[in-house]
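Up next, subunit A:
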Amino acid sequence: MELYDIIFYLIALTVVVSAAIVVGSKNIVRAAYSLLFTFLGVAGIYILLGADFIGVTQLMVYVGGILILLLFGIMLTNKVYSVDIRRENSYIIPSIVIVGIFAAFLIFVMTETNWVTADPTFPNTTVFELGKTLLVHYSIIFEILAIVLLIALIGAATLARNDNKER
Partner candidate 1 sequence: MKKYLKNTWDALWTIFIGMKVTWKHLFIPSVTIQYPDEHRPIPDRARNRLYVNIDDCIGCMQCQRACPVDCIDIKTVKALPTDELGLTSKGTKKALWVTQFNIDFAKCMYCQLCVFPCPTECITMTKVFEFSEYEREKLLYNFSNLTLSEVKEKEENYAKFMEKKAAEKAAAAKAKAAAEAKAKQESEKKDNDNKPSSEEKDS
Partner candidate 2 sequence: MAHVGLTHFLILSAILFSLGIYAIVVRKNAIMVMMGIELVLNSANINFIAFAHFGNYGISGQIVSLVVIILAAAEAAVALAIVLNLFKTYSHINVDEVNKLKE
C-alpha cells in the first residue's frame, strides 16, 4: 500500500496548504480559488477512504454549486474594478494563539485516544448500499432533506428578490 500512502500525503499537503491560503489570503478571489483546491483535495480524501459516491457528490455540490455561488457572491458584493474588498483581519494574534491551543488539543485527543478500528474494506462501489440504506433505514431523513432543500431555495429566492414596492 505504498502508493496509497504517497497519494494520501500529496492530497493532505494540497488540502492543508490550500486551506491555509484560503485563511490567510488578502485577495478574496484567490481565497475562493484556493478553496476550490481544498474541495478537490477533500474529494480525493473521500475517495481514498473508499467513499466514491460521496467524493463525486463533494465535487458536484461543492465545486459545481457552492464555489460558483461563493464566486457570484464575491462578484456581486464587491466592486470588482475599484478594489474595495475589506482586507484587514481583526485580533490576529489572540486568534492564532487560541486556535493553536485548540488545534493542539484536538490533535492530542485524536492521537491519544485508542480508537476501536476494524480492517478497512474497499468496496467496488458504495452506490448500491448507500441507496438501499438511505431509502430503507433513513427514508424519513431523506424526505426531510428534500423539503429542507426546497424551503432553502424558496427562502433564498425570497430574500434575494428585489422589492419593487419600496421604490
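Note that in this section a residue touches a chain if its C-beta (ideal position, glycine included) is under 8 Å from a C-beta of that chain, and two chains touch if they have at least 3 such contacts; residues count from 1.
Basis for inclusion: all candidates are chains of the complex that A comes from, given by their letters.
In this text, all values refer to a predicted model and were calculated from it rather than measured experimentally.
Candidate 2 is the one that touches subunit A in this complex, out of the options 1 or 2. Listing the residues of subunit A that touch candidate 2 in their complex gives 1, 4-5, 8-9, 12, 15-16, 19-20, 22-23, 28, 31-32, 35, 38-39, 42, 45-46, 49-51, 53-54, 57-58, 61-62, 65-66, 69-70, 72-74, 76-77, 85-86, 88-92, 95-96, 98-100, 102-103, 106-107, 110-111, 115-118, 120, 126, 129-130, 133-134, 137-138, 141, 145, 148-149, 151-153, 155-160.
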